[in-house]
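Some chains have been omitted; the remaining ones sit where they do in the full complex.
Naming follows writing order (A, B and C), and every chain is counted from residue 1.
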Amino acid sequence: MKRPSLLGAAWLVLKKDWQIEWRTRARLTAIIFFSLATLLLFSFAMGPDIVTLRAHAPGYLWLGLLFASVLSLGESFRVEAENQALTGLVLTPVEPRAIFIGKVLGNASLLFVLSLVLLPVAVALYDVDLGRDPLSLVLVLFLGCVGISAPGTVYSAISANARARDVMLPLLLFPVLVPLLLAAVSATKFTLQPDPQEQLGSWLKLLTAFDLIYLSVGFLLFPKVAEED
Amino acid sequence: MTPILPLVVLALVVAAIVGHVAVPAVRPWAWKAVGALGAAMLVSLWYFGLYWAPPEQFMSDVGRILYVHVPHVWMALLAFTLNVGCAVAYLMKKSWVTDALAESAAEVGVYFGAVGVMMGSIWARPTWGVWWDWDPRLISTTVMLLAYVGYLALRSFTEDPERRATWSAAAAILSYVSLPIVWFSVRWWNSLHQVQSNPSTVDKPMVAVLRWGAVTMLCFLFVFIVKRYEIARSRQTAAMELPPLEAPRAEVA
Amino acid sequence: MALALEALDISKRFGARWALSRLSFTLEAGRSLLLTGHNGSGKTTLLRLIATASFPTAGVLKVMGYHSQDEREALRPLVGLVSHASFHYEDLSAAQNLTLTAKFLGVEQPASVVTGLLDRMGLVARADSPVRQFSAGMRKRLAIARLLMRAPKVALLDEPFGELDPAGIAQMEGLIQELQRQGTSVVLATHLVEQGQRLTHERLHLEGGRKVTPV
């Protein structure tokens, strides 16, 4: 009997979530169509001015991703709350940090896929120009998705056990995410529009810094929230 | 277009589909005949639409996409109407027939609607200069399609057939509310998109070709729904049969 | 002899209510304990403390010599719990649930171990159904299969007979005896006192979270 290593266990956690996802096939489909509806709603509520729309496209994109992430994070720990499965996992025993890594990877990859799906939609809806700096754009999306997932995983683990969890998650998460979101919106803007002062680089650095901070804080905190004490 | 015409067409489609479902004798050949008719009409629609009809007054040749764009959207609306009819019928009296028919109508409707919107989008590029615009008609149509995608998602996420049928019937009825909005959106919100026009203000040949296109698509609508219905039914019947009265005897070693 | 359990004045509080009050007892390794008491007397709470699913508010609990909170990493592989909460993933099948545990435990040849256990618990025909579709007794059987896979040194069984059919109850009794033969300490919480006493060596009776001598 050789127990898997930290990363091996994280991989098992990730695979398990994919199995569940595969059986229900619900989450990815649903959040894609949900964020489509959200993007449509934004522009619908904001009126038809195409110039404003194009200027605010990064904002809409990230807001859409943010709202989708709330749903997806909530769902990701709802399956752990049923039958106290998360406790079961910890008692198996699985290192809580492995669970954290697996969950962050799962949530971030789901969000990242979603963000890629939303790009062509943004072209159609907001008439943005993806061709300017596609590589940086993808990088920004990736960093942003990781940045949402790291604190999101910690908070959704908390709120999965708290009373009234559906409402707790965004309440805790949004304030923490505001700075990250600002950075992501600005960075995205400079990959879609001209960037005369070359600000993109510093935004990217800021994003990376956020990611690293959130990831390490989450890594340290998650064991505390995954276990009762 | 007189307001009564769509209802007549709807009645005809329903009658044809019900006939096809109810009369086993016609099942093997009727859909083939209609399909063949549709194919033939499609070929001639090509000729009529692209050569015979006069170019559109403002949009010249680009306007010819009208002859497929409009019928597609019409068919979607028709299919969704059939869907909601089946949903209401199901809620009044449970029946796997109406459930299956509702499912096929919704799926075919989403197909026609999606193609129609895509064509509209292609059309918008040369005429309005953009692929997409913030126009109530376009958005309400797309949102209506999203509502039906949600309907189909609900169906596929629900395993229990009874629950699936009731829940999706409810969703069908709520989704249908968006249909009149699609229709009237051009009037309520002043929009870029064409308001419904009246046959009397449009060139006779154009009306004729448009109607020809509509009948062509009607043939396809019929074939699609009927075939999709058969698939839905065959999926159901596997689970519909009652278990045998006696337990299957265990193997005796 | 080594001690399987050593409770030194442990208490557990929920909100303002003490579910366990100043409990002290010991259990020698290899011996088994029957846990009885009225509804709400704290049996499940105590078992969860021993399983390290939760920790004492005060006092020290040692299981197999390990401090239940500070040395929980070393302890966890040694204890197994079957309780009211089943720990199953509702959307995974029975086989997938077990295979997952097997992989985390590093069991060799998980597939055959899993099939063997499912067969033993009479679930093999439903191996691929998601747990969501299981009846109450089938869930219990799956939870027992998971416990067996873990082969714990201290097995914590919270009303293991509930929901099982007569054949299942008989099998469960056999399993408890088998575990004991392998040197496992079984802690059995049940309301079927006679049955429990037949299967265990010692008895701990709780009343309002305190240890009392049963009358």
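Keep this in mind: a contact is a pair of C-beta atoms (placed from the backbone, for glycine too) under 8 Å apart; a residue touches a chain by one contact, two chains touch by 3 or more.
Here the structure is a predicted model, which means the values were calculated and not measured.
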Composition by chain label (entire complex, not just displayed copies): A x2, B x1, C x2
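We adopt the following convention: only the chains that are shown with their structure count from here on.
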Graph class of chain-chain contacts, one of line, ring, star, complete, other: line
Chain pair showing more contacts of the two, A-C and A-B: A-C
CA centroid of chain B to CA centroid of chain C, Å: 58
Whole-Å separation of chain centres (CA-atom averages), chain A against chain B: 37
Residue list for chain A, restricted to those that touch at least two other chains: 24
Multi-partner residues of chain B (each touching 2 or more other chains): none
Partner chain C, residues of chain A touching it in the complex: 1-4, 9, 12, 16, 19-20, 23-24, 79, 82-85, 87-95, 228-229
Residue ranges of chain C touching chain A (in the complex, touch as defined): 51-55, 69, 73, 76-77, 79, 81, 85-92, 96, 100-101, 103-108, 130, 150
Residue ranges of chain B in contact with chain A within the complex: 121, 130-135, 139, 142-143, 146, 149-150, 153, 156-157
